[in-house]
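Quick one: this structure, given as structure tokens, is what I'll be asking you about.
One protein chain omitted, others in place.
Order of writing sets the labels: A and B. Residues in every chain begin at 1.
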């Protein structure tokens, strides 16, 4: 891991920046989608939020749990649990000076798997589609972690 | 994005470090606040935690859901969903060599919006105060992501 600082100027780091930004933006869209569903379905988590929509119902009845909103929230939570580890490990991996082709393969497989995971979750595709997408993303991150540990081990 | 490594030595990177640390510390305070509320209100998520307080009640009754605790937890969760993307995108953004004034504007707007968001959530201010704070923070992050993608695109 000598001259790691120069790694920041490589194409691998540019590729990491691009794919990390894309997959983080995808994660952020889940928050916007949750808000959109809450406003259109009039399903809120806080009483003060019910003022955001016009309703003839009792406002307290709008503070409830909705299966569609919960599905998007579970998908968002799974993103947090998987995309953030990818970003952290991917950054360290990019600094170990991997081969550009291998690095691009890891980044593309991970980002692709997360888009498939999101579609599988939101459309409720039959399993194991979502499970496989999740596992493929996990393995891409584990593979990068293996390189970081074997290249940079310092306990 | 040439000579990105030198960007780490710029004032933009110092500013990023400062604002990222401040907003992450703010996020961590939510965890401490949750614990404080759980101990003072005697509301726990695990049966073994009830030994932390003296109580004459049946201990199993202390394992329950409390609206005040849930409010802080939702605020904490919203922090996770928004502050972590800011830190990741902000780090890459700082490496693209933006103008110092523009960078400071992004960091200050984001961090300010999150403090307003937290106060709005905890005090239950009437909407759209919390909603606006959330959207402003999102846009600051999107604006930085736009610069990262346009400066560093490598697919």
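Here, a contact is a pair of C-beta atoms (placed from the backbone, for glycine too) under 8 Å apart; a residue touches a chain by one contact, two chains touch by 3 or more.
Here the structure is a predicted model, which is why all the values come from computation and not from measurement.
A.B. asks: One chain isn't shown here. Among B:27, B:75 or B:92, which residue touches it?
C.D. replies: Residue touching the chain left out of view: B:27.
A.B. asks: Among A:15, A:103, A:133 or A:148, which one touches the chain that has been omitted from the display?
C.D. replies: Answering carefully, the residue with contact to the hidden chain is A:148.
A.B. asks: Tell me which residue among A:25, A:63 or A:80 touches the hidden chain in the full complex.
C.D. replies: The one listed residue touching the chain not shown is A:80.
A.B. asks: Per the definition of touch given earlier, which of A:45, A:63 or A:92 contacts the omitted chain?
C.D. replies: Residue touching the chain left out of view: A:92.
A.B. asks: What residues on chain A make contact with the chain left out of this view?
C.D. replies: Here the touching residues of chain A are 1-5, 8, 71, 74, 80-82, 84-85, 88-89, 92, 95, 121, 124-128, 130-131, 138, 141-142, 145, 148-149, 152-155.
A.B. asks: List every residue of chain B that touches the chain not included in the displayed model.
C.D. replies: Residues 5-6, 8-9, 11, 13-15, 17-22, 24-25, 27-28, 31-32, 35, 45-49, 51-52, 76, 80, 84, 87 of chain B touch the chain that is not shown.
Everything that follows uses one rule, which is that only the chains that are shown with their structure count from here on.
A.B. asks: I need the rotation angle between the copies chain A and chain B from a CA superposition, between 0 and 180°, in steps of 5.
C.D. replies: 120
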